[in-house]
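Starting off with a structure, shown below.
For chain A:
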Amino acid sequence: MKSTLLTLTLACVALLVGCDKSDTPAPAATNGHLTIGVAFETLQTEYWVAGFEAIRADLKQRGDTMLEAVSDSDANRQLEQVKNLITRKVDGIILVPKDAKTCLPMIKAANAANIPVVLFNRPADKSDARSVAIVADNLALTRETVGYLVAEARKAGKKVKAAVLLGDLGDINAVGRRDGFDAAVKGQEDIIDVVARIPTEWNQEKAQAGVVNALQANPDIGLIFSSSDFLFPSIVSALKSVGKYHKTGEPGHVLLGGFDGDATAYQMLKDGYLDATGVQDVYFEAAQSMQAILDLRAGKTVPEVIRDPGFVIHRGNLAEKSAQMWGARVAAKK
Partner candidate 1 sequence: MIPALQFDGIEKRFGNVPVLRSVSFQLGAGRTLGLVGENGAGKSTLMNILGGNLAPDAGQIFLHGAPHAPAHPTDAARAGVAFIHQELNLFTNLSIAENLFLTAFPRMGGVLIRRREMLDRAAALLELVGLAADPGAPVERLTPGERQLVEIARALGSDARLIIFDEPTTSLSAREMNALFSLMAKLRARGLAMIYISHILEHVHQLCDDLVVLRDGVVAGQGGVNDFTASRLVSLMVGREVDQLYPRRTSPPTDEPILEVHGVCEPGIVRDISFTLHRGEVLGISGLMGAGRSELARILFGLDPHAEGEVRLNGGSLLGASPRCHIKRGLAFLTEDRRHEGLCLNASIADNLALVSLPHYARPPLGLLDLRRWREAIRGIREAVRLSPQARDTQPVKTLSGGNQQKVVLAKWLLARPAVLILDEPTRGVDVGAKQELYRIILDLADQGTGILVISSEIEELIGICDRIIVMNRGTLCAEFLRPEFDREKLLAAALLKDPSA
Partner candidate 2 sequence: MTALVRRALLSDYFVLGLCVLYAAVVVPFTPSFLSVGNGTNILSTLFPLLIVALGQMAVLITGGIDLSATAVIGLTSIVGAMAINDETGWLAGSPLATPSGVVIMLAIGAAVGMFNGLAVARSGMPPFMVTFASMTGFSGLAVWLTHSKAINALPSAFVVLGGRTGVAFGIALAVAGFAHLMLSRSLLGRWLYAVGHNPRAALISGVPVSGVVVSAYVVSGFLAALAAVLYTGQAETGSPVLGQRIFLDIIGATVIGGTSLSGGKGKVLWTVFGVLFLKLVDNSMNLLNLSIFTITMAKGAVILLAACLDSARARLGTP
């Protein structure tokens, strides 16, 4: 038994050490290449994985080294990890913070060590901590996406009842998308009648229950916009349960629009169920993040917020734009 134990111990140590021999971190760059710390709060949704991979690919192309750290939704752990990156003298940090506030001590620590920080797709609160945020223009992109749906409705020439699924309104992205929706339907009351505003708090069960309730109250809902694509499975199942899930052009089709551009949305677009979704251009965001770090290192002035305009993808431009849609690449990998 004792020898088994010893073997176990050794095996474990070997496992820990042997896991990654090749990737031992290089110290700070010497030959022009940089070492960039990439600290993500979570990798539990496709979107963040896509962003993570986009950054990895971008860095690889440039010949830079990436040090990764994922904090599993724990703010204190993320602080420790960022400090870790600072200790290892990285040349820049790309950060997806847990929230807009807990990241401030991290940014301050990096500021003190003179390391530029770029916040990827999640801005920080206003403070004296200096950072650059790359964010999708939620409002503009949502307005454009919903605008496409409104135009489609107008083409059909019949007034439609509409439902919108709202995100967690503590999340600045969710607020932007709500405002974008409101801006798009404003002045279109002759063709769009918003009958349901469903709070989801980014929760699939709540989304499903909300859609089911809305369809019960208004069986003739003809347009649904979801503040995020990841809620589509819930919406589809609610629609199917009342027999209202049809392709575009078929009688009884409900106009569907979303935001993000994930793999589910791509598949639904391809199959003809989804009409449009606003795509965050993670490749643009990844490239801009790195560019911002380079600019900051070069002492250039960089705006505090860099907007990713994104693009609306719909049946009309699917073939042309799908290469740029991250969800399409994820779908292709599957």
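Simple rule for what comes next: a contact is a pair of C-beta atoms (placed from the backbone, for glycine too) under 8 Å apart; a residue touches a chain by one contact, two chains touch by 3 or more; residues count from 1.
Keep in mind how these were chosen: all candidates are chains of the complex that A comes from, given by their letters.
Just so it is clear, the structure is predicted and the values come from calculations on it, not from any experiment.
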Quiz item: Which numbered candidate, 1 or 2, lies in contact with chain A within the complex?
Solution: 2
Self-check item: chain A residues within the candidate 2 interface of the complex
Solution: 1-2, 5-6, 8-9, 12-13, 15-17, 19-21, 23-25, 27, 43, 67-77, 79-81, 83-84, 86-88, 98-102, 104-105, 125, 127, 168-170, 201
